[in-house]
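The complex is shown incomplete by one protein chain, all other protein chains being positioned as in the whole.
Right, chain A next:
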Amino acid sequence: MQKLVVIGAGMASGRLLEQIIAANPAAYDITLFNAEPRGNYNRIMLSPVLSGEKSYGEIVTHDDAWYAENRITCRFGEKVVSVDTDRKVVIGEKGEVPYDKLVFGTGSSAFIIPCPGHDLPGVVAFRDLEDTTAMTEAAGKPGARAVVIGGGLLGLEAAAALRLRGMEVTVLHISTHLMERQLDPAAGYLLKKDLEKRGITVMLEASTKEIVGNGRVEQVNLADGTELPCDIVCMAVGIRPSVKLAQDSGIACGRAIKVDAQMRTQTPDVYAVGECVEYNGALFGLVAPLYDQAKVLAKTLLDEEETFVMRELSTKLKVTGCDLFSSGDFAEGEGREDIVFRDPARGIYKRLVIENDRLIGAVMYGDTADGNWFFGLIKDATDISDIRETLIFGPSFQGGAQVDPLSAVAALPPEAEICGCNGVCKGNIIKAIEAGATDLGAIKATTKASASCGTCTGLVEQVLSVTLGDDFVLPAAQPVCGCCDLTHEDVRRLIKVQELKSQEAVWQELGWKTRNGCHVCRPAVNYYLLADWPLDYTDDPQSRFVNERNHANIQKDGTYSVMPRMWGGMTTPQELIAIAQAAEKYGATVKVTGGMRIDLLGIQKEDLPAIWYDLNQAGMVSGHAYTKGLRTVKTCVGKDWCRFGTQDSTGLGIKLEKKLWASWTPHKVKLGVSGCPRNCAEATCKDIGVICVDSGYQVSVAGAAGMDVRETERLVDVATEDEVIEWTTAFVQLYRENAKYLDRAYKWVAKVGLDWVKETLADDATRRALVERFDISQSVYQVDPWAERAQPAEAVKFHPLADLTKEAAE
């Protein structure tokens, strides 16, 4: 058997071995060297490993069992030190191996700026697992600080990941905008803003002078005199092909190892694949073309014809919440025309560059759903003169069809690329589905689609869904209900992005399959519309469940319960007398509730307006005990009476209740304010809990005391009542604007992460803007629903339309 030796167990050579083994497992006796003490893993996914979203085990692509099964001799942790091409032997640190065919797959190494201090412990690159571990360890120290040098793809993924780990992160970038190779200044600006929103500091035109420290990095000094204390420095300023070994062995190199279109070097029986390759003067830094190379080299080594072709590439950043897409050439130039679309309010920017009626470049930020379609147009050099006017609105606009992501995916031609990393087009996936791969795992295994960076997972699922119809249930991303294919999150996003301000607009634009929804989607959509467009949309009572429509809780016998508000649990003899009289007059059963109020049970529907009127007369309003909205603010007596009380908890509770009452929220909201850490108001199992202490107030959120019981988590400590009210209001508004309908605050916080909530609210401008939007909504909705319905014209609607019982039977 011929001997094949491969230097480097990386992503490119890994793919090569798979291809050879799949075609002919007996073709070669294979030896694999790797300087890293492990086999091949998905290097791309080091970013989620760094952030803690994935573990190393999850990103291993070839484990020991795989190598054993395929009889590959592994020499991991052993560097190849030289190659003797005359004797045809590879010399590793632990000895020689002869070869018939030799493949270089040595990849790249990170470029380290040779400034003073670059070799101090604590200065790392972001290339392999060792780097990742070093950074994770540094992040473990409370209050640790990181400086990331380089604002390109890698640097920003590192910065975002370290931030997620709770580090204070500063990014230093030499250019005037971030990711200048992939983005234009406008998109770079939006990206910077989004990163800053997460609490990352971005310094542009920052030039590093030196790194200083006593035995370990302590500080980075910039040319302009700025000093940045830090615990770790991550250098992500670029990569250099690892070609020293090849050069020393006499293999022809330019900037990297020169290969032809069959991946042959200029030395007989020596080949190269991956980032260590130079082809036609070009270098490589993304996996998509490397996988193409691997495919070609596998054929070459199996004596089959194949030619490597360069193709267009597109870039995405794997940072959740920073959606960017870039492809092609977007420099300005003569004869080039720009089409620009901006939506400042939503941070969306799209720019298309057109030359000779062809799309040649696209940059998008904020909304990248149409990226693959534009990419297709660039790749295929499609003549776009007919659709030029509406081009920027994307594919779904062209057919006049709905903007439902599924129909957009359905409209893609078979050649459209779905997985950029692995070059898998829609047609390949459909073929795989037809051959029996009917879930994501099977598609991954058979086509590799979504197996690398994973950003296309959603698209692959949508292709599955479009192809299989009802046989495929979109996992995790459950549609709202049978009326549509969109998730709650999608619906919310599209209502905002497309400015849909009526139910009709939602049904139409989002492709509802029913005429006017059902009992599942209507209340959700009604809520989303009123929360996002308080001034434009009018609440639809017919889209509410009975309790909210009738402003009382229906009981199992068809009667209702009525519960007036008692601000912070305070009441008066006059109120109690009115309640007692109403209870007697309408035959109510009286119960004291867990929320410090009095419940009148057993009221007939027809009597509701009358009892409300009576209670209104005594100055009471609805307690909203029936709404997805503010319920109660539970308080203890506070410092006016209690010998332990530190602040006026009752007074603060009343202020909070007066601020928040009558607002609609995704699910019910309960508050508690305790006057001291003894916590008599049980504030720490509420949606929002405030504990008064000597120095001020501890505001915590996301507690629960229902089927799930959980303690609140600290949002912020503040000194004044005004700040408590501001933070609480901003939190409620953030929840109103973002949560899925019927997710309690604790569920929503678990989904978005408390850190994100904290970071968002910590920004003064953002917090105030949230409060302002809440106030606008309250200007419409903070009215007593009882008073409105106690009016005679409204009250009749609570009576039967007609009474035919007195009709003489004929």
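Just so we're on the same page, a contact is a pair of C-beta atoms (placed from the backbone, for glycine too) under 8 Å apart; a residue touches a chain by one contact, two chains touch by 3 or more; residues count from 1.
In this section, contacts and distances are computed from a predicted model.
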Chain not displayed: protein name in its UniProt record ("FAD-dependent oxidoreductase", "cytochrome-c oxidase", "4Fe-4S dicluster domain-containing protein" or "Nitrite reductase (NADH) small subunit"): "Nitrite reductase (NADH) small subunit"
Full-complex contact with the absent chain, from A:440, A:554, A:610 or A:705: A:554
Residue of A:182, A:543 or A:777 in touch with the missing chain, whole complex considered: A:543
For chain A, the residues touching the chain missing from this view: 514-519, 522-523, 541-546, 549-550, 554, 556, 558, 797, 800-805, 807, 809-810
